[in-house]
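After this line comes subunit A, so read on.
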Amino acid sequence: MGSYFSFDYMIKSMPILLSYIDVTLLVTVVAEIFGVFLGCCIALVRVHRIKGLNEVAGVYISFVRGTPFLVQLYLICFGLPQLLQGLGYTEVRSLPGLLFVFLVMGLHAGAYIAEVMRSSILAIEAGQFEAARSIGMTNVQTYRRIVLPQAFRLAIPALGNNVISTLKGTSLIFNVGVVDMLRKADLLGSYSYRHLELYMDIGIIYIVLCFFIQIITAFWERRVDWGESDAA
Partner candidate 1 sequence: MITLKNIHKAYGDNEVLKGIDCTIPTGSVTVILGPSGSGKTTLLRSVNFLERADAGEIILDDLQVDIAKATQKEIHELRQRTAMVFQSYNLFKNKTALENIAEGLLVVKKMPKAAAQERAAFYLEKVGLAEKAGAYPQQLSGGQQQRIGIARALALNPDVILFDEPTSALDPELVGEVLDTMKQAAAEVNCTMLVVTHEIGFARDVADHVIFMEDGKIVEEGTPQAVLNTPQEERTKQFLARFISYTEYNI
Partner candidate 2 sequence: MENIIDFAFVGEVFFRLLAYVPITLGLAISSMVLASIWGLLIMVLRLRKIPLLGRLAKLYILVGRALPTMVILYLVFFALPVVLLIFSDATGREVTINQVPAMVFAVLGLSIHTGAYLAENFRSAVQSVEKGQLEAAVACGMTWQQGFRRIILPQAAVFALPLLGNQFLTLLKGTSIAFMITVMELFGAANVLCSENNRYLEVYLVVALLYWAISAFFEKAFFVLEHKLAFFKRGMKP
């Protein structure tokens, strides 16, 4: 079995692959932050059914959820530059590819987060709004101080899932020129032909990362408890 599979090689390549993990983490974090801001704005638009914007948001969400992430990735990273060049922005070539990746991943996460936040805002009892209004709070104050914090707490499990989903999406960005651990695995594999070992390493890295995200999610859920778990 020795020449078919080598644990030794697996162990040796692990540090090499791990050294590229910063790209993966950076992309995930930036995408999620962008996605949360965008998602919240869109959720508010949809909850209040703001004319015009609501329909646009609906179409946007439907598109992002109805098309594969890979297609969106290629569309933005290859199609958008072509569009911009056609419109006259010839300096497009000098923009780093990573920027487009941030854009597409943020837009992707944003659509899903918008739906999550929309359903958690709707799940907040009307009584909370009424109470805030009755003491004279404006809409903005109500949202900022009462509703959004509660909505976030409800959304923590779903948001955690979204982070994991975004993390898994980073496995595809090497196709559009990003040099991350998957690109490295591809390169190493073309020399050593030990693809299986390399991708098993990658698999292990992803599993461990997911595990950490789940721990952080659980920790966050407990921190923002507000006594809910003491109630009967």
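Candidate selection criterion: all candidates are chains of the complex that A comes from, given by their letters.
Going forward, contacts are C-beta pairs under 8 Å (C-beta built on N, C-alpha and C of every residue); 3 or more make two chains touch, one makes a residue touch a chain; residues count from 1.
Values in this document were obtained by computation on a predicted structure and should not be read as measured data.
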item: Of the listed candidates 1 or 2, the one touching subunit A in this complex; value: 2
item: Residues of subunit A touching candidate 2 in the complex; value: 1, 4-5, 62-63, 65-72, 74-75, 78-80, 82-83, 86-87, 164, 167-172, 175, 182, 195-196, 199-200, 202-203, 206-207, 210-211
